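One chain of protein is taken out of this complex; the other chains stay put.
Chain lettering (A and B) follows the sequence in which the chains are written, and residue indices restart at 1 in each chain.
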Amino acid sequence: MTVSPQQPVVQLSDVSKSFGEVKAVDKVSFDIKRGEFFSILGPSGCGKTTTLRLLAGFEEPDEDGGEVRLLGETVNKKRPYERKIAMVFQNYALFPHLDVARNVSFGLEQRKTPKIEIEGRVRRALEMVRLKPDMFSHRMPGQLSGGQRQRVALARALVLEPAILLLDEPLGAIDLKLRKEMQLELKALNQQLGTTFVYVTHDQEEALTMSDRIAVMDNGRVAQLGTPAEIYENPRTAFVARFIGESNFFEGLARRAGTAWEVRQQNGACFQVPPHPALANDKPIRIAVRPEWLDVQTPDAVPPGENALTGVVREIIYLGETLHVIVTVPGSGDVTVALRNEGQLIKPLAWKKGDTAAVAWLPEDCQILEEE
Amino acid sequence: MGAFRERALAWLYSRPEARAWALLAPAGFWLVAFFLVPLLIMFVYSLMPRGIYGGVEPGFTLAHYTRFFDPLYLQVLQRTFAWSIACTVICLVLGYPVAYVIARSRRWRTLLLFLVVLPFWTSFLVRTFAMIFLMRDTGLINSWMLKLSVIQEPLTILYTPFAVMTGLVYGFLPFMILPIYASLEKLDPSLHEAAEVLGARPLARFRRVTLPLSMPGVVAGSLLVFIPALGSFLTSDLLGGAKQVMIGNLVQNQFSSARNWPFGSAASFIVMALVLAAVMWYLRVKDAGARIEPAK
Partner (left out) sequence: MNTPIPRWLIGLTAVVYFFLHLPVLVLVVFSFNDSKFSVDWRGFTLQWYQRLWERPDILRGLKASLIVGSAATVISAVLGTLLALALARQRFRGRRALEGFLFVPIVTPEIVTGISLLLLFALLKFPLGLTTITIAHVAFCISFVVIVVLARLQGMDENLEEAAMILGADEITTFWKITVPQLWPGILSGALLAFTMSFDDFVITSFVSGPGSSTLPIVVYGMVRKNVEPSINAISTIILFATAILIYLADRLARAK
């Protein structure tokens, strides 16, 4: 069944999957476009792997648990080998009793591809993942390093020229430096081949680096779906704000103040927020402000128009590129401010532990959070 | 062929329980037919009166079980029990130190373990015969002691309780050593170091750290010796002669010379009951102990 270039290649509509009493996936819906690098991001137990397995066919949705459509076809009841989809597993799952070439050609053999064709395609697949065919074809998986095994697993999937490739935390067991390298390679492959990548990870940095769009999952539901910039800069809920990067939270009751909106805290402090549909008089509101959007100022020297809350400097952490100044603000707890390090030896920070200081930010540099 | 395969796959996929049962059925049938059912027959027989030729005739009786209150048969039960316990204790006394040494040694460990496991797998019959070869009147022990003039006449070693006990210990000692070794090997050495730093001397360290934590192994090993000892037959048969009768021999007797199948079945059932009781007790103790094991 062919799909027009505009139609999504993956469609989940209200898909649910329960294991006994537990709902691992709860009415999840999203579409994935052709050629997209789509990540499903979340902490352990959020349902991301189950969602991937539903796409693969290793799990079936509940009886009235929605529809999974691949390339325009509903595949709820289809077995994995009936779906035109490829997958790379977290621990590679290379067949230990077959050498690299036989591993890679396995899928082609299942499709009864003629032998002459297989050899050529295997070679090209290995070259694509930067493994020299002459060196690696006859090695056994047990003789390979983790990174090499991952490449073979990738080659085994890509040799089938799939429309959709599923990846289940493939870089989890690989060390940092190699991981960064492989992230770039995967992204390059996605763009080069035009294959749709569905990537599951718990590493938010990874997701932000590689993805065209990210679905952030929490407790079986999609908390937010958007581009990396949307997710990072406009987190919709406290969960997303906390999971992606760091956030400071401020809460209080909203109040109209002329044309603008104000949030008043219990202790009387108050700050301005931009207009937002969720705002209503006397409604409890929570906002998220990222550390890099804050500044530290002397309480009476705050520039006009900026919000400011006063507190005491608790700690200053030296991180090389940045400095984190932690200010304990009554009513809001510990607030982390990220300041660019301009060289402590030449131009040291004006603040030190114990000083009274104000954390300040521009009213529009905040994210108004929705209920979870 | 293709169509058959499709249908087989569809059927396999649609009913997971059916799939499971298809795999289970052959072995399940065999075990039920040739293990469970015979046991049931044995139990039923034990409650029927003895027939003319030694088999059974219709009816119900508890006579075969009450017969065990007869001092003659009670003695057999007591002896079996006593010897099994004695064997277990001796194996524990001999086995624990060996397990300890193996667990402590690094260089020789593989070899030592191999030498303990080896007897496990050699034919019990052959090993029992080895004992006979040593212990009989014309056996090696006697002939060497005669030669060295330690004794004037051959000692009767064979066909004594001593012979049977030796044979039992010889047969079951590896079963005690291995579980205790496994338990000791899992012991975290930092526990000993902590005890040492807190001022405990070697003996105290053993008594208060090693010994309690190796208890699961001790219990497992004890059961692995006690249970087969209860049901043992060959050892007392070949090494004990007519006088050192254990319950296993009693059972065998009923099916050969004594020709009393229902009584033999009752005796057999009693052995089985004792064994099962020991196993259930072990399972209970194991679960209770699991809660006390140290967190890793």
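Here is the rule we go by: contacts are C-beta pairs under 8 Å (C-beta built on N, C-alpha and C of every residue); 3 or more make two chains touch, one makes a residue touch a chain.
On a predicted model such as this, the values are computed, not experimentally measured, just so you know.
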Seminar exercise, completed: The chain left out of view makes contact with A, B
Seminar exercise, completed: Touch assignment to the omitted chain, from A:34, A:121, A:156 or A:290, lands on A:156
Problem set entry | Touching residues (missing chain, whole complex) on subunit A | 56-58, 79-81, 83, 85-87, 89-91, 93-97, 106-107, 110-111, 142, 156, 160
Problem set entry | Touching residues on subunit B - with respect to the absent chain | 5, 8-9, 12-13, 16-17, 19-21, 23-24, 26-28, 30-31, 34-35, 37-39, 41-42, 45, 55, 94-95, 97-98, 100-102, 104-105, 112, 115-116, 118-119, 121-127, 129-134, 136, 138-140, 143-144, 170, 173-174, 189, 192-193, 196, 202, 205, 227-228, 230-234, 238, 248, 251-252, 255, 261, 264-265, 268-269, 271-272, 275-276, 279
